[in-house]
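Here the complex is missing one protein chain, while the rest keep their positions.
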């Protein structure tokens, strides 16, 4: 199932339900949307208290009018289910719909989300309102997509959830407590379980030191959200089988395993809020690119949607500096370049009250269309119409960065070595960035995704290996793959049980030709020296102390008690190569290492463009996007002729790209 | 009703009830008080467990003796009601008198305050003990004033308070839930209320994101304390109609709206604990002056009392450095200069045990009268006797700083722009300080106080406008007033609902001749440049991006994407002037701006005294007080002859004021 559109969606969250007593404003919205070249509106998020103001009393009239008005004006509708917040009457009548925190005390009604994902009452209520929405709007011609709930997140510790967790464990461990005890190493601190009822969710006032329990709870939380989602979509799938379904993910919210959840949606979508405040722009652009590629990779390169972004500024950060003018459009271009079929905003119009009343919007409280922000959004809309043909185009990476959600959780739980600096996501971005800077398309994958299609696979800080991963790495290298591992590699198994027999675990010792004997941790600001290819680098935070049992040594530590021991190795195994980078680097080694990797292994770039630092390029379909995240205007050299999409002129040779600007090129 | 005395009160908290088993110490107290020229003692604070050791069993004998002994020695009594702490037996028998925190768990007996202001049992018990005190001591000749409870503060989340809060809301919103829903913008996140019972106090485990709810809760908390207070004073007012009533406020405790509460007391009093530790002395002196003027302004310039201050050092700060010798007396002089009719201490004698046993006192555990502190207090007493004639003199400001308690709460709640630096009080002091340094008497008022008597009104960061304020500002300027507003001005209404149609809200766009289109926030340490009158200043934390629609531009931004847009404007409107300072300044602009304002608008100073930085002067009645908060001894030039109060010499021309010292002058 595709995104359902053959153009780029330009839209955003639209809440006319907050303005029902201001009909003149709702009328003006349509005029303003057309002026801003908005072609889609996401309606219904958090609308439950208007849709069902009393239990069983439904009011759809206002929504009928919104659907019709938008449709008449050529604006598509993405319809949200309202389960992200529930009416106060429901919380009052059925307290079980609310969450219980670790303290054991049930929350009161308030804020949003805050629902128990297990509650039968809540599931029934959600299914019912979703069914009615599907019945009423399923065949409306404006309806193009379902937006299920909103940013699923959080967890509940109520008794219903405890019981569900226990059932989940019974299934995982084959109803065998002894298997669970062995897998969790419950002999430690006398934790052997003799009755499933003895198990409860991890919490500060109970058990919060058993990492296997915590990892299982994380997995259960993911599954409870997926199960809740599946309950939501059941009537929708039944009644509107042709309408694609999505739910909006958040950057790298690892309390839910998006790599698993994404398999359940038709279209992946995510909410993109980079913090461009004038500092570290290139770093933040890399992080955003990484996220785009991660969400794209979840569906094998299929287009995704940028479901939310701010047209100006957010309100929830400590200090919300306005990004430089032009940032909104550059952010839109980057999304398209990396595979998004949409540029959508939170929010169309600022609400008058509520927590997000000061969050940026296309239309401010002033209601004016001559603001800086409105003008920029309109210009973006104009550009997106010119980029129409890129919609639907898929991309596939030459290399893959393993950034695994379950490993992220495992890494967050363990106690040892460096407990201050874990930074799993940052580590993954650190190894993604050199490829991004070089114009090499990289996928971002889970450890159980297929490695075989990639020229190289880089797996930073892959501490925990899920079942089968060890074997798949071995096969990949044996058959000619290039695999790069770093410190604390392959330490534990899927239950976070330490592997015996020396690290890296099992067959990987042979694949990598090294033994990792100890792991040192370095306090912030204290570095060791580690060499690679004749150059010295800073080692920080974590250093494996390794010995080669056959690998070629590409560099050695230059300080510490392990000076002279290898810092980087490569081993020939079967037809492939296995690299081991024993230390955490500050980014410099990653750049040099990956450049060498690209050269050594002949990894292809997206285009033959030469650009200075800070300017990156990306190919998608017939288009090449050149984006300047650097500090000043930049000269870029093209190796062939292109059409400049903005003005349809032909360009070649040296062109200039403004600071915070871009050029969209079409291959001729 | 006046303060009841025709001299300056020199006294403080006196707790003989802690020393009933040490009669020799109580005897010695009177001797020491006379030696230190103490003329008043505040007794009975926290004495309940001695006054009513068992339920219904009263013991007044000890207090009778204290009254008589003090009276015989010419020492007045200020009698406190004991409701600030209750006996353990009461908490044991009636747990409802104790507070419930946000968790929903009721506190145990302990510390002080910690009472539910709504509890009928507690109100009854308080009324009864207060009645008995009034009956017994109401006609004692030593009794000069009532001190009700102590530093009202805190809040309770019990079911009784929840019910009272709902009743409060019903009254505010005319028993109309739809009005409440609209005013709170409850359509956001599906928060529409359909039953009053669905509402609860704001709390972390419920609703803490609805700013209108939070602002209403704040108002309810103020009203619940006022209601509790009114319950307290009912028998006292009935039995002792001629004795003035006060309760001691704290500096700027904005959880209670003192501007509202102050209308209910006969005399305003407050507890003054500046932190003079050798750093930022001038800033702390300005803050203290500001507080004095704020409390004075609450009663239209009528004298107030400095009910507490330390004779040496406090014990509750992280590090309690002893202020330089002389600070205690200078603090006393400053209080008198700004309108206090008293200098009172916490505490007369250090308790042997309890939380404040290491808090400074006039008499230490040593019991000696030859300590540095005792000598300083005695010298202060001597001076106050010479200043007797100033008692009762009122002052009125030439200008007013709007520092509104409700706005302070509104400012603390919103989410957006700069969430780290709000500093509402600091902003108000920043604009007060230039007048204080220049010898211009400034009032500190609420936004609903009368503007018309002032040459100029400065309203920093006036984000929320209560009903009618917009109209009153417009009228004030139209009729010739000078009004100064700053960034984030007039953003929301009394329910914190954003104003539509552009900022500043409503008519104020015409009054100020500007439109504020965006608001930027700057991280700590990052500044933009903003000009005024040809000079450049640092803009910090918050910058409005404004356009002039008619106002004269007095300066422009010199950096940021809004460089070239106005930073300071003035608009002629009717007979008056409306200034808009679009950015937060670091204090330098405020000084230059206010100097220009004083000059341009001919605002009068208290006296024609020329003094260097760090030396300030203030006129009260026939007295002029010159105070040196600077780093060294200072030369001050008088424009006329005065009598030096300390030695009754005549002074003129150049005089010297010692560092950390003062000169009290009397006009001849």
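Letters are used for the chains, namely A and B, taken in the order the chains are written, and counting of residues starts over at 1 for each.
Here is the rule we use: contacts are C-beta pairs under 8 Å (C-beta built on N, C-alpha and C of every residue); 3 or more make two chains touch, one makes a residue touch a chain.
Source: prediction; values computed, not measured.
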> Pick from B:109, B:253 or B:273: which residue touches the chain that isn't shown?
Replying inline: B:109
> Just one of B:14, B:48 or B:185 touches the chain that is missing; which is it?
Replying inline: B:48
>> Looking at the full complex, which residue from A:124, A:167 or A:197 touches the chain that isn't shown here?
In response: A:197
>> Out of B:31, B:263 or B:321, which residue would touch the omitted chain in the full complex?
In response: B:321
>> For a quick check of understanding: of A:255, A:368, A:499 or A:605, which residue touches the chain that isn't displayed?
In response: A:499
> Residues of chain A in contact with the chain that isn't shown?
Replying inline: 103-104, 182, 184-195, 197-198, 200, 203, 205-212, 414-421, 495-503, 515, 517-518, 520-524, 526, 561
>> Contact with the hidden chain only, please: which chain B residues?
In response: 15, 17-18, 20-21, 46-50, 53-54, 82, 85-89, 91-92, 101, 103, 105, 107-112, 277-278, 312-313, 315-322, 324-325, 350-359, 364-368, 371-373
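FYI, only the chains that are shown with their structure count from here on.
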> Measuring from the mean C-alpha position of chain A to the mean C-alpha position of chain B, what distance in angstrom results?
Replying inline: 49
